[in-house]
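First the structure, then my questions, so here it is.
Only one protein chain is missing from this complex, and each of the others stays in its spot.
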């Protein structure tokens, strides 16, 4: 079983992965945000590079900040990005 | 012996005295700012009214704030006014 | 007090004076208007900057800034607040962002602007890229700015009590 999640990337996470966003088939074994990072990391070198230091990666589900241990739940969109720096 | 001093009035001191400024012949017995207030107070009711509460009167000699005990010295201009209130 | 609040994220330049007038026009309860404009500087730590590129998360950025504007409006008696933040490539001398706060009294306008500025310059949902001598690098979050922003996390300001 799996479902499709829209995943968006910003700043250097976007640059390293080489995409602004993509639809990802996420297996049911992926429960939390941290699980998704692990799952994505296994997809290829560009993902491994983007997520090489998970501590500095921030995530938002449906445009709200979430923690690594947050469950994906009914999310339709998840975004990964570095800490925000302001204007 | 006396000398002439330009005396200026502002705000309600000006209103009570009814003049913006005047040249006053000041006798040599008037040494300090406080002496001048006493001297002016004796000139008439309007002066007595303006200076009825000397504590709230502020003075400047040649455009610098001075205290009641300051000597008039070589002053050419002295001003009396209420405490400043800002804009 | 109902606060007139506006948040916009745009690539186009803005007119801070016109934004202030939109709040104050035709009313006589506004006694204090504070504006802050953040400008792209031509150097950083002594090194010349060619440009700054700001990226944001459309939809999320507006919502986040709006929630901080709502917090300012709850803390201080404000007549109006406007925040405009630009994105895209900006060269030195160009405006980056602005805050306008309008209140009856100066303390509320000042403190609310300071609070919003600290947030916008440190934790607002933007990522900044700097072009220097041909190389382009992402700006990292500054600890110094975070400390300024943290002043606001404890207690309530006097003006709100």
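Observations on the structure shown:
Every chain is named by a letter (A, B and C) in the order it is written, and numbering of its residues begins at 1.
Just so it is clear, contacts are C-beta pairs under 8 Å (C-beta built on N, C-alpha and C of every residue); 3 or more make two chains touch, one makes a residue touch a chain.
Given the structure is predicted, the values throughout are model-derived calculations rather than measurements.
Under the touch definition stated at the start, the shown chains contacted by the missing one in the entire complex are B, C. Touch with the chain that is not drawn comes from one residue among B:48, B:71 or B:84, which is B:84.
Among the residues C:4, C:70, C:107 or C:139, only C:107 touches the chain that is left out of the figure.
Contacts to the hidden chain, counted on subunit C, fall at residues 15-17, 20, 24, 26-43, 92-93, 104, 106-107, 109-110, 113-114, 117, 121, 148. With the whole complex as reference, residues 8, 10-12, 60, 63-64, 79, 81-87 of subunit B touch the missing chain.
Just so we're on the same page, only the chains that are shown with their structure count from here on.
Chains A-C form the pair joined by the most contacting C-beta pairs. The geometric centre of subunit A is 28 Å away from that of subunit C, both derived from CA atoms.
Averaged C-alpha coordinates put the centre of subunit B at 50 Å from the centre of subunit C.
Rounded to whole angstrom units, the spacing between the C-alpha centres of subunit A and subunit B is 77. Of all residues in subunit C, none touches two or more other chains. Of all residues in subunit A, none touches 2 or more other chains.
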